[in-house]
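The structure follows.
One protein chain is absent from this view; the other protein chains keep their places.
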Amino acid sequence: MAAGVISTSRRMLSNRVFLWSCLAATMIAILLLSVLMVSIAIEGWSSISWRFLDSFASRKPAQAGIKAPLLGSLWVCAICGLAAIPMGIGTAIYLEEFAKRSRLKRFIQLNISNLSGVPSIVYGILALAAFVRFFGLACADEPWTLGDPESLFFIQFPFGPSVLAGGLTLALVILPIMIIASQEAFRAVPPSLRQGALALGSTPWQVVRLVTLPAAMPTIMTGAILAMSRAIGEAAPLLVIGGFLLVFQTPTNLMSDFTVLPLQIFNWAGRPQADFHKLAAAAIIVQLVVLISFNSVAIIIRQKLQRPLQS
Amino acid sequence: MTALAARSAAEIANRGTPHSALIRRWSEGSIKFALLSMTLLSVVTTIAIVGVLAGEAWGFFSMADQPDISLWSFVTGLEWSPLLGARPAFGVLPLVAGTLLVTAIAGCFALPIGLLTAVYLSEYASSRTRTILKGVLEILAGVPTVVYGFFALTFITPYLLQPLSSGFGTYNAMSAGIAVGIMILPIVCSLSEDALRAVPQSLRDGAYALGSTKFDVSAKVVVPAGLSGVIAAFLLALTRAIGETMIVALAAGGLAQLTANPAEQVQTMTAYMVQIFLGDAPAAGVEYKSSYAVAFTLFLITFVLTWSGAIILKRYREEYD
Partner (left out) sequence: MTQPSTPVRDADPATAPPTNLTSDPRGSHPSETTAISMRSLNGWYGSNQVLHALDLEIAAKQVCSFIGPSGCGKSTLLRWINRMNDTIPSARASGTLSLHGIDLLDRTLDVVDLRRRVGMVFQKPNPFPKSIFDNVAFGPRLHRTYSPTDLEELIEQSLRASALWNEVKDRLDSSALGLSGGQQQRLCIARAIAIGPEVLLMDEPCSALDPRSTASIEELIRELRATYTIIIVTHNMQQASRVSDTTAFFYEGRLIESGATDVLFTNPKNRQTEDYVTGRFG
């Protein structure tokens, strides 16, 4: 009765085929990345120059550059980080170290995971209503201003399509990512450290400030950098709030007009002329260089700063 | 000696000036309050999103000068032509169909490849290979989506698709779908890998002890055991695909039409929103307001998908320990 026996060679064959399909799939991922990098490098390399980095946009491809979007990206990302990183860590601290297990906590947790699935363009619509227009509470044509428009500390209400509005928009987009990454960092801190600090008479906040936060910090920073690298590549929500496609100045204060690299890339990529495609590719190279340096910092932090928390 | 030291430690410990319990309690309370407010901000965000979208969409459906627009005609209408012709039509189905077509193409591309790569990473790869591959995936995950859009427009369409068939136009659903697929590949891959690695080693050992090949173990033990995590990863990736904006805005085209032909151009919900917010449609106009109704539809679809992902993870998670 050998009918039910699957021959060994057939089993070995299926085993082999499976391994090869797994390998092939993996190779596709690597191949894609290489093709992407190479095709963009070929197309954009010739346009990279100091002049390209140091010039404003122009109707003539030969004179156009990315000074405004580059600095705009920096401003927007700085604001985004200043807003989202503390908020994300604070929320994670509350959820992991203070909140008791309750319906409210479960609800908030579910809500955060839902927020992380909301398309970024939807955040743009919220930000347009909330930051740019203040829900129509203030008159957009005659904003209420504070300080000298030329100075660094100029503020107006509503914010309008400004650097500040852009940064806060991206902060909304990455906040759920930031919260979830920080929560995981806190969960990875051994509970015995918390117990030890509590037993010495620490208050919950002292436990966080002196023990769990320092222990979780390297992981949180890695998460923060990855979240920031998401923010620096976002274009859709900024497009909705009215990030400009052509800007001929760099930001001087929080209320300045701005554009960012991804928007500039979108603008050039969407034009029919091949010369602009070259500019887009060159801007992509700059963007990817920034991105990869972000990622390398994250990797270095992960490897160098992550000391053991227990022996 | 030890006993003496203990006594003097106890004595010195009392020398310091005690901290005020009142200040301690007060600062503890205010910090807790501040942290709670930060936490509640995420709830406020959700409420604000729903409020803004629902409010503006309501404004669209109840416009006095547009008696033809109703929720029913919006949900069931087969034609979407807000900017063309004397009588604009607002049936959202062509936009939904365009979104689903692009998402389906992306899914067909990314889900199998992502899962197989995840299996390779978790079951076959050495730890060195893993580290390198994860680095590659992390870079892919960080590439801005506008870059994939550019890649679709300037590489996938002219160098991959158009040589295959002359039916492919400059803008087509196929190239946008593939680019969206590349975008979600790292998500599928790293989340599925997490799910597979969470399967305890003892299950694998048990299967090997019964004489299984690596294929048997991976396909019949590990993947089924991690299935809830893998499906949640798929759902999350598809949610990202549905909400993806810049790729489709660049590569899928701008003509809303009901079609299943990947060589034709389609307009997705997100691409329509970009078209409106980029253009200079008057803020009180019907086209502008229609974008909020579209946005609300998009939000509801992604919300349902994320929600089901969370439920699947919670309800069907296999507990080992």
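In this document, chain identifiers A and B correspond to the written order of the chains, with residue numbering beginning at 1 in each.
The rule we apply is simple: a contact is a pair of C-beta atoms (placed from the backbone, for glycine too) under 8 Å apart; a residue touches a chain by one contact, two chains touch by 3 or more.
Source: prediction; values computed, not measured.
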Query raised in the report: Out of A:17, A:146 or A:200, which is the one that touches the chain we can't see?
Result: A:200
Query - In chain B, positions touching the absent partner - result: 1-3, 5-10, 12-19, 21, 24
**Report entry** In chain A, positions touching the absent partner
**Finding:** 100-101, 190, 192-203, 206, 210-211, 214-215, 307-311
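Here is the rule we use: only the chains that are shown with their structure count from here on.
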Report summary line: So, in whole Å, the Cα centroid of chain A is separated from that of chain B by 14
Report task. Spell out the part of chain A that touches chain B in their complex, as residue ranges. Result -> 11-12, 14-15, 17-19, 21-26, 28-30, 32-33, 35-36, 39-40, 43, 87, 90-91, 93-95, 98-99, 107-108, 110-126, 129-130, 135, 172, 175-176, 179, 203-205, 226, 229-230, 232-236, 239-240, 242, 261-262, 265-266, 269-270, 277, 280-281, 284, 287-288, 291-292, 294-295, 299
Query - Interface residues, chain B side, partner chain A - complex - result: 24, 27-28, 31-32, 34-36, 38-43, 45-46, 48-49, 52-53, 56, 112-114, 116-117, 119-121, 123-125, 133, 135-140, 142-147, 149-151, 153-155, 182, 185-186, 189, 213-216, 218-219, 236, 239-240, 242-246, 249-250, 270, 273-274, 277-278, 292, 295, 298-299, 302-303, 305-307, 309-310
